[in-house]
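As you look at this complex, bear in mind that one protein chain is not there, while each of the others sits in place.
Then we have chain A:
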Amino acid sequence: MTARSSALPARPRPRLSPARRARNLIMGALIGLSTVIVVAPLILIFAYLLREGLGAMNLEFFTRTPAPEGETGGGLLNAIVGSLQMLLMASVLGVGVGVAGGIFLAEYPRHPLMPTVRMLSDVLAGIPAIVMGLVAYGLIVLYFGFSGLAGAIALGFLMIPIVVRTTEEVLKLVPVTVREAGLSLGLPQWLVILRIVLPAAAGGIVTGVMLALARVAGEAAPLLFTAFGNPLVNLDPTKPMSALPLEIYRGATSAYDENQRLAKAGALLLILIIFATSLLARWASRRR
(Lines give C-alpha, C1' and ligand atoms only; values in the text may rest on other atoms or scores of the structure.)
Protein backbone atom coordinates (compact mmCIF):
# COMPACT_ATOMS: atom_id res chain seq x y z
CA MET A 1 0.00 0.00 0.00
CA THR A 2 2.64 2.51 1.04
CA ALA A 3 5.02 1.31 -1.63
CA ARG A 4 2.35 1.73 -4.22
CA SER A 5 1.37 5.25 -3.26
CA SER A 6 5.00 6.34 -3.11
CA ALA A 7 5.38 5.11 -6.66
CA LEU A 8 2.74 7.60 -7.79
CA PRO A 9 3.87 11.08 -8.67
CA ALA A 10 3.51 13.39 -5.69
CA ARG A 11 0.00 14.81 -5.67
CA PRO A 12 -0.06 18.57 -5.37
CA ARG A 13 -1.61 19.56 -2.04
CA PRO A 14 -4.92 21.28 -2.66
CA ARG A 15 -4.32 24.91 -1.88
CA LEU A 16 -7.23 26.17 0.22
CA SER A 17 -7.63 29.85 0.80
CA PRO A 18 -7.53 30.69 4.54
CA ALA A 19 -11.14 31.88 4.36
CA ARG A 20 -12.39 28.57 2.98
CA ARG A 21 -10.33 26.59 5.43
CA ALA A 22 -11.53 28.70 8.35
CA ARG A 23 -15.17 28.42 7.31
CA ASN A 24 -14.81 24.67 7.01
CA LEU A 25 -13.31 24.37 10.48
CA ILE A 26 -15.80 26.75 12.11
CA MET A 27 -18.81 25.02 10.62
CA GLY A 28 -17.43 21.63 11.64
CA ALA A 29 -16.96 22.86 15.19
CA LEU A 30 -20.48 24.36 15.28
CA ILE A 31 -21.95 21.10 14.06
CA GLY A 32 -20.11 19.17 16.75
CA LEU A 33 -21.20 21.67 19.39
CA SER A 34 -24.82 21.50 18.24
CA THR A 35 -24.78 17.74 18.58
CA VAL A 36 -23.56 18.05 22.16
CA ILE A 37 -26.40 20.52 22.85
CA VAL A 38 -28.94 18.15 21.33
CA VAL A 39 -27.81 15.13 23.34
CA ALA A 40 -27.21 17.00 26.61
CA PRO A 41 -30.86 17.21 27.80
CA LEU A 42 -31.25 13.44 27.64
CA ILE A 43 -28.17 12.89 29.76
CA LEU A 44 -29.14 15.68 32.18
CA ILE A 45 -32.69 14.35 32.60
CA PHE A 46 -31.50 10.80 33.11
CA ALA A 47 -28.85 11.84 35.63
CA TYR A 48 -31.34 14.01 37.52
CA LEU A 49 -33.93 11.23 37.77
CA LEU A 50 -31.28 8.70 38.83
CA ARG A 51 -30.07 11.02 41.57
CA GLU A 52 -33.52 11.99 42.81
CA GLY A 53 -35.58 8.91 42.11
CA LEU A 54 -33.32 5.94 42.76
CA GLY A 55 -33.43 6.40 46.54
CA ALA A 56 -37.23 6.31 46.50
CA MET A 57 -37.38 3.11 44.47
CA ASN A 58 -37.50 0.73 47.42
CA LEU A 59 -39.72 -2.25 48.10
CA GLU A 60 -42.45 0.04 49.40
CA PHE A 61 -42.51 1.89 46.08
CA PHE A 62 -43.56 -1.27 44.27
CA THR A 63 -45.88 -2.75 46.91
CA ARG A 64 -47.83 0.17 48.40
CA THR A 65 -50.26 2.79 47.19
CA PRO A 66 -49.60 6.52 47.77
CA ALA A 67 -49.86 7.69 51.36
CA PRO A 68 -52.59 10.24 52.14
CA GLU A 69 -51.57 13.82 51.35
CA GLY A 70 -49.16 15.23 53.87
CA GLU A 71 -48.03 11.84 55.20
CA THR A 72 -44.79 10.13 54.27
CA GLY A 73 -44.18 6.75 52.70
CA GLY A 74 -46.25 4.87 50.18
CA GLY A 75 -45.60 3.75 46.63
CA LEU A 76 -47.11 3.65 43.19
CA LEU A 77 -48.50 0.11 43.04
CA ASN A 78 -51.88 1.52 41.92
CA ALA A 79 -50.22 3.27 38.97
CA ILE A 80 -48.05 0.32 37.96
CA VAL A 81 -51.00 -2.09 37.98
CA GLY A 82 -53.24 0.46 36.21
CA SER A 83 -50.69 1.16 33.48
CA LEU A 84 -50.23 -2.56 32.82
CA GLN A 85 -53.96 -3.18 32.55
CA MET A 86 -54.61 -0.21 30.29
CA LEU A 87 -51.68 -1.00 28.00
CA LEU A 88 -52.89 -4.58 27.70
CA MET A 89 -56.42 -3.46 26.79
CA ALA A 90 -55.12 -0.75 24.45
CA SER A 91 -53.02 -3.38 22.65
CA VAL A 92 -56.10 -5.44 21.81
CA LEU A 93 -57.59 -2.43 19.99
CA GLY A 94 -54.32 -1.01 18.65
CA VAL A 95 -52.87 -4.29 17.40
CA GLY A 96 -56.14 -5.73 16.09
CA VAL A 97 -57.10 -2.70 14.05
CA GLY A 98 -53.52 -1.62 13.32
CA VAL A 99 -52.31 -4.93 11.90
CA ALA A 100 -55.53 -5.37 9.89
CA GLY A 101 -55.12 -1.84 8.55
CA GLY A 102 -51.52 -2.59 7.60
CA ILE A 103 -52.56 -5.82 5.83
CA PHE A 104 -55.31 -3.93 4.02
CA LEU A 105 -52.93 -1.22 2.78
CA ALA A 106 -50.16 -3.63 1.76
CA GLU A 107 -52.13 -6.56 0.35
CA TYR A 108 -55.18 -4.89 -1.23
CA PRO A 109 -53.61 -1.83 -2.87
CA ARG A 110 -56.24 -1.75 -5.61
CA HIS A 111 -59.22 -1.65 -3.25
CA PRO A 112 -61.22 1.57 -3.80
CA LEU A 113 -61.14 2.38 -0.06
CA MET A 114 -57.34 2.06 0.13
CA PRO A 115 -56.44 5.75 -0.42
CA THR A 116 -59.01 6.87 2.18
CA VAL A 117 -57.71 4.47 4.84
CA ARG A 118 -54.10 5.46 4.09
CA MET A 119 -54.86 9.17 4.33
CA LEU A 120 -56.97 8.95 7.48
CA SER A 121 -54.38 6.76 9.17
CA ASP A 122 -51.75 9.44 8.47
CA VAL A 123 -54.11 12.14 9.72
CA LEU A 124 -54.80 10.22 12.94
CA ALA A 125 -51.06 9.92 13.52
CA GLY A 126 -50.81 13.70 13.73
CA ILE A 127 -53.76 14.35 16.04
CA PRO A 128 -52.66 15.53 19.50
CA ALA A 129 -53.09 12.99 22.28
CA ILE A 130 -55.12 15.40 24.40
CA VAL A 131 -57.66 15.78 21.59
CA MET A 132 -58.03 11.98 21.53
CA GLY A 133 -58.69 12.24 25.27
CA LEU A 134 -61.52 14.70 24.57
CA VAL A 135 -62.93 12.36 21.92
CA ALA A 136 -62.84 9.33 24.23
CA TYR A 137 -64.44 11.46 26.95
CA GLY A 138 -67.35 12.39 24.72
CA LEU A 139 -67.80 8.87 23.34
CA ILE A 140 -67.49 6.85 26.55
CA VAL A 141 -67.05 8.81 29.78
CA LEU A 142 -70.11 10.96 29.15
CA TYR A 143 -72.27 7.83 29.20
CA PHE A 144 -70.42 5.35 31.43
CA GLY A 145 -68.27 7.54 33.70
CA PHE A 146 -64.51 7.59 34.18
CA SER A 147 -62.95 4.15 33.69
CA GLY A 148 -59.77 2.32 32.89
CA LEU A 149 -61.46 1.04 29.76
CA ALA A 150 -62.10 4.58 28.49
CA GLY A 151 -58.42 5.37 29.08
CA ALA A 152 -57.38 2.21 27.26
CA ILE A 153 -59.57 3.10 24.28
CA ALA A 154 -57.98 6.55 24.05
CA LEU A 155 -54.53 4.93 24.15
CA GLY A 156 -55.64 2.31 21.60
CA PHE A 157 -56.73 5.09 19.20
CA LEU A 158 -53.23 6.54 19.54
CA MET A 159 -51.58 3.16 18.87
CA ILE A 160 -53.53 2.38 15.70
CA PRO A 161 -51.72 4.67 13.21
CA ILE A 162 -48.26 3.68 14.49
CA VAL A 163 -49.01 -0.04 14.12
CA VAL A 164 -50.63 0.49 10.70
CA ARG A 165 -47.56 2.30 9.40
CA THR A 166 -44.98 -0.23 10.58
CA THR A 167 -47.09 -3.24 9.57
CA GLU A 168 -47.57 -1.86 6.08
CA GLU A 169 -43.86 -1.18 5.73
CA VAL A 170 -42.69 -4.63 6.81
CA LEU A 171 -45.34 -6.40 4.73
CA LYS A 172 -44.06 -4.54 1.67
CA LEU A 173 -40.58 -5.88 2.41
CA VAL A 174 -41.80 -9.44 1.89
CA PRO A 175 -40.89 -10.24 -1.74
CA VAL A 176 -43.75 -10.58 -4.24
CA THR A 177 -42.22 -13.87 -5.43
CA VAL A 178 -43.01 -15.43 -2.04
CA ARG A 179 -46.68 -14.57 -2.52
CA GLU A 180 -46.62 -15.81 -6.12
CA ALA A 181 -45.08 -19.10 -5.02
CA GLY A 182 -47.88 -19.59 -2.51
CA LEU A 183 -50.59 -18.71 -5.00
CA SER A 184 -49.13 -20.98 -7.67
CA LEU A 185 -49.37 -23.89 -5.24
CA GLY A 186 -53.10 -23.30 -5.27
CA LEU A 187 -53.38 -21.63 -1.87
CA PRO A 188 -56.12 -19.02 -1.64
CA GLN A 189 -54.91 -15.47 -1.08
CA TRP A 190 -56.02 -15.33 2.54
CA LEU A 191 -54.00 -18.43 3.42
CA VAL A 192 -50.98 -16.97 1.64
CA ILE A 193 -51.32 -13.82 3.75
CA LEU A 194 -51.95 -15.64 7.03
CA ARG A 195 -49.53 -18.56 6.64
CA ILE A 196 -46.70 -17.14 4.54
CA VAL A 197 -46.60 -13.34 4.46
CA LEU A 198 -47.50 -12.60 8.10
CA PRO A 199 -45.02 -15.10 9.61
CA ALA A 200 -42.28 -13.72 7.36
CA ALA A 201 -43.03 -10.22 8.64
CA ALA A 202 -43.80 -11.16 12.26
CA GLY A 203 -40.55 -9.79 13.69
CA GLY A 204 -41.09 -6.37 12.16
CA ILE A 205 -44.72 -6.23 13.26
CA VAL A 206 -43.73 -7.09 16.85
CA THR A 207 -41.15 -4.29 16.71
CA GLY A 208 -43.82 -1.85 15.55
CA VAL A 209 -46.20 -2.89 18.32
CA MET A 210 -43.47 -2.47 20.93
CA LEU A 211 -42.62 1.00 19.66
CA ALA A 212 -46.31 1.92 19.73
CA LEU A 213 -46.56 0.64 23.32
CA ALA A 214 -43.47 2.60 24.35
CA ARG A 215 -45.03 5.69 22.84
CA VAL A 216 -48.42 5.47 24.57
CA ALA A 217 -47.05 4.16 27.88
CA GLY A 218 -45.84 7.70 28.62
CA GLU A 219 -49.05 9.51 27.68
CA ALA A 220 -50.86 11.21 30.54
CA ALA A 221 -52.84 13.85 28.62
CA PRO A 222 -55.51 11.52 27.16
CA LEU A 223 -55.92 9.81 30.55
CA LEU A 224 -56.76 12.99 32.46
CA PHE A 225 -60.43 12.90 31.49
CA THR A 226 -60.82 9.17 30.81
CA ALA A 227 -59.02 6.90 33.31
CA PHE A 228 -58.98 9.87 35.70
CA GLY A 229 -56.71 8.21 38.29
CA ASN A 230 -57.33 6.23 41.44
CA PRO A 231 -55.41 6.24 44.72
CA LEU A 232 -56.14 2.55 45.21
CA VAL A 233 -55.24 -0.57 43.27
CA ASN A 234 -58.15 -1.24 40.94
CA LEU A 235 -58.64 -4.38 38.86
CA ASP A 236 -62.08 -3.42 37.54
CA PRO A 237 -61.73 -1.85 34.06
CA THR A 238 -65.10 -0.11 34.40
CA LYS A 239 -63.84 1.97 37.36
CA PRO A 240 -61.37 4.88 37.43
CA MET A 241 -57.79 3.70 37.21
CA SER A 242 -54.39 5.21 37.79
CA ALA A 243 -51.35 5.14 35.51
CA LEU A 244 -47.69 6.00 35.94
CA PRO A 245 -47.76 9.16 33.77
CA LEU A 246 -50.87 10.36 35.61
CA GLU A 247 -49.19 9.96 39.01
CA ILE A 248 -46.08 11.73 37.69
CA TYR A 249 -48.21 14.64 36.49
CA ARG A 250 -50.17 14.91 39.75
CA GLY A 251 -47.04 14.49 41.88
CA ALA A 252 -44.93 16.99 39.95
CA THR A 253 -47.61 19.66 40.19
CA SER A 254 -48.34 18.85 43.84
CA ALA A 255 -47.12 21.04 46.69
CA TYR A 256 -46.19 18.07 48.88
CA ASP A 257 -42.58 16.88 48.98
CA GLU A 258 -43.67 13.29 49.38
CA ASN A 259 -45.78 13.36 46.19
CA GLN A 260 -42.92 15.02 44.32
CA ARG A 261 -40.55 12.31 45.52
CA LEU A 262 -42.90 9.58 44.29
CA ALA A 263 -43.29 11.42 40.97
CA LYS A 264 -39.53 11.47 40.43
CA ALA A 265 -39.21 7.78 41.24
CA GLY A 266 -42.19 7.07 38.98
CA ALA A 267 -40.58 9.08 36.18
CA LEU A 268 -37.36 7.09 36.56
CA LEU A 269 -39.28 3.80 36.42
CA LEU A 270 -41.28 4.98 33.40
CA ILE A 271 -38.32 6.07 31.30
CA LEU A 272 -36.40 2.91 32.24
CA ILE A 273 -39.34 0.82 30.97
CA ILE A 274 -39.71 2.94 27.83
CA PHE A 275 -35.98 2.94 27.04
CA ALA A 276 -35.79 -0.82 27.58
CA THR A 277 -38.79 -1.37 25.29
CA SER A 278 -37.49 0.84 22.49
CA LEU A 279 -33.98 -0.58 22.67
CA LEU A 280 -35.34 -4.13 22.68
CA ALA A 281 -37.54 -3.31 19.69
CA ARG A 282 -34.57 -1.87 17.79
CA TRP A 283 -32.35 -4.76 18.70
CA ALA A 284 -35.01 -7.23 17.53
CA SER A 285 -35.54 -5.42 14.24
CA ARG A 286 -31.82 -5.25 13.58
CA ARG A 287 -31.25 -8.94 14.30
CA ARG A 288 -33.82 -9.87 11.70
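Here, a residue touches a chain if its C-beta (ideal position, glycine included) is under 8 Å from a C-beta of that chain, and two chains touch if they have at least 3 such contacts; residues count from 1.
The rule is simple: contacts and distances are computed from a predicted model.
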Leaving aside the chains on screen, match the unshown one to its UniProt name from "Phosphate transport system permease protein", "Lactate utilization protein", "Diaminopimelate decarboxylase" or "Na+/acetate symporter ActP". "Phosphate transport system permease protein"
Pick out which of A:V97, A:A150 or A:A201 touches the chain that's been left out of the picture. A:V97
Hey, which of A:L30, A:L88, A:A202 or A:L235 is the one touching the hidden chain? A:L30
Contact with the hidden chain only, please: which chain A residues? 14, 16, 20-21, 23-24, 27-28, 30-32, 34-35, 37-39, 41-45, 48-49, 52, 96-97, 100-101, 103-105, 107-108, 111, 113, 116-117, 120-132, 134-135, 137-139, 157, 160-161, 164, 188-190, 193-194, 214-215, 217-221, 224-225, 245, 248-249, 252-253, 260, 263-264, 267, 270-271, 274-275, 278-279, 282
